[in-house]
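One structure, pasted below without further comment.
With one protein chain withheld, the remaining protein chains of the complex are depicted in position.
Moving on to chain A:
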Amino acid sequence: MFDDGSKIVKLFGLSFNVGNCVAGLVTAIIVCAVLIWLSRNLQMKPTGKQNILEWIVDFTNGIVKSAIPDAQGSNYGLFAFVLFVFIFVANQLGLIIQFVIGDVTYVKSPTASPMTTLTLAFMVLVITHLAGVVRFGFKGYFKNSFLSPYPALFPIKLMEQFTNFITLALRLYGNIYAGEVLLKLIFQLAQSHGLLTFIPAIPLELIWQGFSVFIGSIQAYVFVTLTMVYISQKVEKE
């Protein structure tokens, strides 16, 4: 029903969704540009933009610390920080600009595509397991992750890894995608019967956009928090 109008390009035997890649690139460029701009001219006594940057760093560090209280946590500060900023910007991007040529969407929220969120979740999955192996060695990691507290729970523990991965990705995707779909629906409603529906659609769209900004922020926070919780499950003895 709501086909994004994605354009698939085959390259080196891999299929690329052009809109998704462009949106991701735009997001990454925005993230890098903003962070680099914020981190210029750092001073001992923070002022203006440095305060903003340090506030974000403190915020993500707080997320990390609440999940991994010991010294281990400091290793994941950067990852949490970049993940949070990236997902936050990605969530808001689709609310600010939707760039459509013909019926192909080039710029939207990258997180409104399951491929993006699955990639991020996969990255998280790999990092959590790697962290466990690095911390305890392969044997210790296996025992800690799958055989504790009871070896009998092994099948559930094994399945948990996949459910964690899938739910982490789909939660983000579902929230953002639903937000965009509803935005489009309201837009279509506005166009459907001329002025009669155009005027009431304006406040509706406004309210839903505001709510989407809220949801996008919450989801970025939730994603990072859960990531850190999953890491802590792997690096801390239960």
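Just a few scattered comments:
In the analysis below, a residue touches a chain if its C-beta (ideal position, glycine included) is under 8 Å from a C-beta of that chain, and two chains touch if they have at least 3 such contacts; residues count from 1.
As a convention for this text, contacts and distances are computed from a predicted model.
The chain that is not shown carries the UniProt protein name "ATP synthase subunit b", picked from "Transport permease protein", "Small basic protein", "Aspartate carbamoyltransferase" or "ATP synthase subunit b". Here one chain is not drawn; of A:72, A:98 or A:119, the residue touching it is A:119.
Within the complete assembly, A:24 is the residue of A:24, A:94, A:179 or A:216 that touches the hidden chain. Listed here are the chain A residues that touch the chain not shown: 3, 6, 8-9, 11, 14-17, 20-21, 24-25, 28, 31-32, 35-36, 38-39, 42-44, 50, 53-54, 57, 77-79, 81-82, 85-86, 110, 113-116, 118-120, 122-123, 170.
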